[in-house]
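Note that one protein chain is taken out, while the other chains of the complex remain in position.
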């Protein structure tokens, strides 16, 4: 049994989510045992509490100490986005494998620096695009790749939520323009990662970015209003390298929507429709059914869609969000042990960041931007 | 009891649909009795058959005779699009009220000619945007107008079907570029009419039009292929006069979709979601529910949504497509008797046609077009 | 062209619904023209208004005059249930074909009298079980009969609405025990007709009938309360002649439900699920799909499901409640002309009434009742 030591920087929701996921990942990685070695937070008490809660061996207020801890083989970065670059470069320099939450950087230049460092050091990297770890999305990708949908003719993707819909929602790091874009980076990156996962590279973007809530309180309840510079809604028309085109919306002021991350893909032989709101289901239509009845079929996640069977004994039980995170961590750990690439790494994060950057330029200059 | 004489030009599906709708409209127009006086088709036998089937008093192969029939007060034009202008101008000149199927014209210039003639003659006009006759869409419009959704922040609209998805589907009048655009005119006009009905004028369009099936058989089964010049998919980003923006897709190669005509409208206080696939339902989310549970509510068409109660005694019974057409005809007849405007008239048709024209130019020139 | 003269007794909602349906039926009966000859109501003014609204030639306050009108070939009985027997026997005696709304009688003895008279006179009869006229239910029946579901192993049926849910809903003819049972007759008869239509005869019933609202105002708003003797909810376990069993619920106090009329049928090779709430859709699951993906398929009503194509040009447009009524009338008229049986006739009504009677006895005696 091989032990892999994990260090987690950050104790916010994602820090805890990573801790849970690494613990649970053991069920998916026979012969490999991820061990929670250390957790770091500038708030030493928070680090101590998290260590206690999840049975992490050590805790520290010094993220560098965590990185250089000899028992730590993998560093999970869940700190605020603006620290990602610094933390990642330090970890890479120390020869550690790095998992970094998305978005990895405020722009593609920084993302490229991280990528270059990781490639040079030969460490494994992964980025937290957890939604594509869904077994049904792997099925979708396989169906597309195998030609079951025929030639793809169109894509519609969306990631809409409403957590920024209220004008009383105050200014925060998400709205800091030095951190990059708004909804297009925060949510758009998820649907862009999904689009690329399913259909491959995007070669051109025409975008319209819009700031719906023009001013927000400086802080919660404050009468002082701050002008917002980043987008609340981004509407992208895109061209894929494979020939088809599509539309993508990112929207964090979509009142009522909690997780409207989804897509519809049409092909000459069939189509797929999906929403993260019911992510254990995939809608499939086939024109090629030899005289049978026609109509969308609801494919339900089950043991035939690995690694669903590692979680539940039969279809209908359903995976939850944390299971996607667990798959993500299990695959990363396996990629380290097997020395291959498991999924969205720093290269992929950079590609997505380039699309986000292109959307910003396209919207400003009102023209198509080639990637 | 006032009799209104109806003449119908054309005996295709829409001709019959109009005949059924005028017959049924009697139930909604107390004191007014629409009488099917005449039907015209260049195929005299077809005209005779239709007259027999629907109890129409007369039939003729001469559309001019129908128009000048003194008992005919209203002319319903369901002939192929390229004849609309000629038929409409003749009817208007004869002082007849005119109902014309959509799209009324291949371009906005022709539409304006029709509009000008009708305005000058003082006759009533209507255009067959039947989907907005849905009582639940009237409810949606009222909710938006009354501020129940707050300030509108975004619109997503679509009309996707798959009747042109197969590359074996042959060339036809729908694909004739002298008749105007492709999917953006045929289906796009419906979702544009819905967008305008709900949110008012659109002031700018940025569009990307795409021909997915590049060549089609000259006729069914023919080995001779004809190059297609009109769009199969149109993706529009739009700006509304009220300040919000949106995205609209028209797509007639959307494999599997039979009537994906729908929208999602977000506002600061609530949102609405609708699909014609289940058009007796309207999804409503409200942020303003005073401590109650939150979640989308499925509003179901019922007698409280006039004129549903003229069709069914209680909620849950459901209207069908032909009932929408019946409402359309009943409202047109009432507008004639009451001398007001009932709904999408030639002015509205012209406005929609301008948006279609703008989409064509925008796509070609790759820039925003102001209306 | 053959004219069939129609006389309608009653001008309530169902009287109007029949008028609309006979008018629209013309579109489905080529060569046959149903003509609305007469309408009768003891309220002469109501009869006059209805005649005007629907273009009915004559109106009368004397239902016997209508029956004996020589131009009337078909009598549609939409009067209150307690008059059905008298009206039907008079019409049958006059040699008229009879359409009667359900339930035809307060008990199976009366229903048998009506059946015997009609059989002796050789007139055609039909009863208003309109929901089974849905083209998708015809598809379901064909699929079952052809063995597509294999051997049927179970049935679950329900008809639940909420129009009697409020305790302030006053006493009315529906609650009069001399008129028969409560929800089991009013709603139960619909789901029983559907069960028989799909799976054939029911041979035994074990039922539990329950009066939920024990007392109701004598009339709207009255402080005088009347004790209720008929059932609000009926729960039936049934055995079908074909061997399978099932459960059926009738419930008119099901808060929130407007038209929860549906079923789930399981077989060894597949299953079907249906709800009248979305009656243009039928859910189909097949085990026999040769290595393909598994999952429920949503079959959508379209022109391949006759006579849908007589109403709408393509799938997705959707039939409404009144279209089902139109199909019902068109089929009845065709059965008269062709001298065959179109669907639920007085024999079927009697069979259903026997099941209702059995449910009453079973509940009282707490035992299985064989039919």
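Each chain gets a letter, A, B and C, in the order it is written, and its residues are counted from 1.
What we mean here is this: contacts are C-beta pairs under 8 Å (C-beta built on N, C-alpha and C of every residue); 3 or more make two chains touch, one makes a residue touch a chain.
Everything numeric here is computed off the predicted structure, so don't read it as measured data.
Although one chain is not drawn, the whole complex shows that of C:48, C:61 or C:167 it is C:167 that touches it.
Between the chain not shown and the residues C:270, C:302 or C:320, the one that touches is C:270.
Residues of subunit A in touch with the missing chain: 1, 13, 16, 19-20, 23-24, 26-27, 30-31, 33, 49, 52-55, 161, 163, 257-259, 276-279, 300, 302, 311-323.
By the touch rule set out above, subunit C reaches the unshown chain at residues 149, 153-154, 156, 158, 162, 165-167, 206, 208, 210, 212, 232-233, 235, 237, 244-245, 247, 249, 251, 253-257, 264, 266-271, 285, 287, 296, 366-368.
For subunit B, the residues touching the absent chain in the complete assembly are 284, 289, 292-300.
By definition in this document, only the chains that are shown with their structure count from here on.
Distance from the subunit A centre to the subunit C centre is 54 Å, each centre being the mean of its Cα atoms. Centre-to-centre, using mean CA coordinates, subunit B is 35 Å away from subunit C.
Counting partners per residue, subunit C has 300 as the residues that reach two or more other chains.
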